[in-house]
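Showing just some of the chains, left in place.
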Amino acid sequence: MSTVKPAADLEADPRVKAVFDDIRATRKSDFINNMWLYLAFDPTLLESTWRDVKAIMATPSELDPLVKEMLYIAVSATNGCSYCVHSHTAAAKAKGMSETQHAELLSIISLAARTNQLATALQVPVDAAFYADRS
Amino acid sequence: MSTVKPAADLEADPRVKAVFDDIRATRKSDFINNMWLYLAFDPTLLESTWRDVKAIMATPSELDPLVKEMLYIAVSATNGCSYCVHSHTAAAKAKGMSETQHAELLSIISLAARTNQLATALQVPVDAAFYADRS
Amino acid sequence: MSTVKPAADLEADPRVKAVFDDIRATRKSDFINNMWLYLAFDPTLLESTWRDVKAIMATPSELDPLVKEMLYIAVSATNGCSYCVHSHTAAAKAKGMSETQHAELLSIISLAARTNQLATALQVPVDAAFYADRS
């Protein structure tokens, strides 16, 4: 179903094995989801993608881990990325997203899509008050 | 700069005035931003849009008001809506978004855009484990 | 295949049942399509979505019902929403869209996608004559 074919024994490549080991250690789980299995066709791409996903999504920071997943869902749904909507909704639920929070997330992102459409179709001029760099 | 022209005295229409009064009361501010001035060319559209923006964005709920604005920014940037990116970034700052939080928001939504692109270009099959409705 | 799981007996919830009954009455059909079955995980979201779909799509207005469905298809295809393309193409056919009209719809929306791409890649400046609010 993909445009690449994962090798039979992906972890025979030490660079792939190192990334997969780090994914397992970081997530405290043996499960490696398909995104990483398919990215592994190119170890450099796998490494740079995981490096940044780990740094941004799996490292404590100002934003709450659940909020980060919700932001990821918001972008992924807007881009129509089926895989990412699925993986990050599952991640958000694993981090405690309730049904009520899920529904509220959907309300907000569908409202945003609607008013984005209105603002664009009307070509509403930006209020000068919104410019952060106005002199 | 727009596809419609706001009337000279928008609030002469009592339906428009009622919405504008509610915007001012809800936000405790006299400032009515362009989105509402331009939507007012059709009072029905103005009323239904404000009704839902108020219900979802200006009513206390499970999600923090700042998180809601960040989600709105995430969708608006992904959709390329210049007006909405400006208005909701200003709103997020008014609700306390720090520069660090702003930068973190940008890191997450640009990471999501990048991995969305990868997942779509690879056509990664969705892991069965992610289906909430699998039997 | 979804990110939520519809309850076994959705209509045990009176709010869900009321919406489903109204869908059946409005459409004069017993068929409830998946969109509503899946939205029902949150009765508030179900109610507000159906309220607006009914008001805009199932209420007589200036635009012809078939034209409305075609506009819905145009947006849904552009957004890459597989579900919505399917459901609204089926609805358009049920409202009488011929194969010739379907083909013409496809010609127009694919031409628009093409010239959108050209105008954006060229960054063509908007002609002042097009501004409705020019002074």
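All chains are identified by letter, namely A, B and C, in their written order; residue positions are counted from 1 within each chain.
Methods note: a contact is a pair of C-beta atoms (placed from the backbone, for glycine too) under 8 Å apart; a residue touches a chain by one contact, two chains touch by 3 or more.
Given the structure is predicted, the values throughout are model-derived calculations rather than measurements.
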Chains shown: 3; total copies of the one sequence in the complete assembly of this file come to 6
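Definition applied: only the chains that are shown with their structure count from here on.
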Counting only Cα atoms for the centres, state how far chain A is from chain C in Å.
27
By the touch rule stated above, which residues of chain B touch at least two different other chains?
1-4, 52, 130-132
In the complex with chain C, residue positions of chain A that touch it:
80, 85-86, 89-90, 99-100, 102-103, 106-107, 117
Chain B residues touching chain C - in the complex, by the definition given at the top
1-6, 48, 52, 130-134
Of all residues in chain B, which touch chain A in the complex?
1-4, 31, 33-35, 38-39, 45, 49, 52-53, 56-57, 61-63, 67-68, 70-72, 74-76, 78-79, 81-84, 86-87, 89-90, 93, 98, 100-101, 104-105, 107-109, 111-116, 118-127, 129-132
